[in-house]
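The complex appears here minus one protein chain, its other protein chains still in place.
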Amino acid sequence: MKNKILPFSVIIIFGIIFFIFYKGLEDSKIYTPDVNTKKEIPVFNTKEFFSGENLKSSSIFELDKVYLLNIWSSWCVPCRQEHPLLMNLNSENKVNIIGMNYKDNLKNAENFLIELGNPYKKILIDLDGTLAIEWGAYGVPESFLIYNNEIIKKYVGPLNQELVDEINLLIK
Amino acid sequence: MKLLRFFLIVILLFSLNSLNAEENDKRNEITKNLRCLICQGQSVYDSDSEFANSLKIVVDKKLQEGLSEDQIYEYFKTKYGEWILYDPSLNKNTYILWLLPILIFLIGGAIIYKSFIVKK
Partner (left out) sequence: MIYSLVGYYSLILGLIIGLSLFYFSYKNFNNSNVLDTKILSFTFLQLFFVVISFLCLIFSFVISDFSNVTVFNNSHTTKPLFYKISGTWGNHEGSLLLWLLVLTLFIFIFLVRTKNQPVKYKILTLVFQQIIIVGFFLFLIKTSNPFNYIFPIPTEGLGLNPILQDPALAIHPPILYLGYVGSSIIFSSVLAATSLKIISTSWASHIKKWILISWIFLTLGILLGSIWAYYELGWGGFWFWDPVENVSLMPWLALTTLLHCILVLEKKSILTSWVIILSIAVFTLSMCGTFLVRSGILNSVHTFANDPERGLFILVFLFILIFLSILIFFFFHKDNDRKSYSFFWLSKETSILINNWFMMYFLSVVLIGTVYPIFLDVISSQKISVGPPFYHKLIIPFLIPFLLMMAIGPKLKWIKSQLEDKIYLIFFLIISILLAFLVLKNFNQNILINTILISSALYLFFITLRDFFVKKYKNISQNIAHFGFSLLILSILFNNIFASEIITNLKVGETFENSKTKIVFESVDQKKEKNYNAIIANFSISNLNGEEDRFSPELRIYNQPVIATSEADIKTTLMSDKFIVINLVQNQDFFNVRYQVKPFMLWIWLSVILISFAGIVSFLQKRS
């Protein structure tokens, strides 16, 4: 009897390992951040892009309003692609778009806005990228949908029409 | 001969010793245990991506604010999830990870002791 148990248990163990590897093959292995958990927005201080005034986080985000925080930079190519979408979104006036200028040369950033338009209500400056980390961001471009001082959803990478439709749905 | 050589090495080590003790040792130690999320597979310390560079600055800031090493790990964990830590803490997700090797070690010892070794 004892001689039978051992082979069977070994086979079962390897069977389980096989199954787990098999399941593991199915999902993508590139780590994607958790985008749906609601989180409080961080508290921070920074400067405004045009005026250079000090800004407090509490003075930017009001309760009961929907905000889209967009991290962008003039050197970031995908930012160029998503910029027209932001312009559209702003013209529809349903959401307040706040920009966060990431590790940029301010002169270049200004030219970028002159060339492609400025969809942002306010622009925060993040010279060394630390503010983005406070937000839990990975890089540029990245967007956060904010309501009642909570991050409702985050979008890593450039927005596209589909995602914009989703945003429109969410803010209704 | 061999003694002579060894003393040479020892003397050399003393001189190296004094070379050490950089102030940002702590920062390096911490960033070695953080995983770069952009270039997955490298630590923040090893990486030179934009993300990693900013993260290093944040670690510096947090250290200046007087946060302890564990507090800094905790801070990044809440921002980015457990994935960012290279040193998984012992919790219900990682009991098997930490304890299974030890268990295997103990079982192996027991098997060797029971089956092969006689005491005389």
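Order as written gives the chain letters A and B; numbering starts at 1 within each chain.
The rule is short, and it goes like this: a contact is a pair of C-beta atoms (placed from the backbone, for glycine too) under 8 Å apart; a residue touches a chain by one contact, two chains touch by 3 or more.
Not measured: the values here are computed from a predicted model.
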Subunit A positions in touch with the non-displayed chain are 6-7, 10-11, 14, 18, 20-27, 29-31, 75, 103-105, 108
Give me the subunit B residues in contact with the hidden chain, please.
2, 6, 9-10, 12-14, 16-20, 22, 24, 28, 32-33, 35, 39-43, 46, 48, 50, 53, 81-88, 93-94, 96-98, 100-102, 104-105, 108-109, 112, 115-120
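The rule we apply is simple: only the chains that are shown with their structure count from here on.
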For the subunit B and subunit A complex, residues of the former touching the latter:
37-38, 40, 50-51, 53-55, 57-58, 61, 79-81, 83
Tell me, which parts of subunit A touch subunit B in their complex?
30-31, 33-34, 103, 128-130, 132-134, 136, 138-139
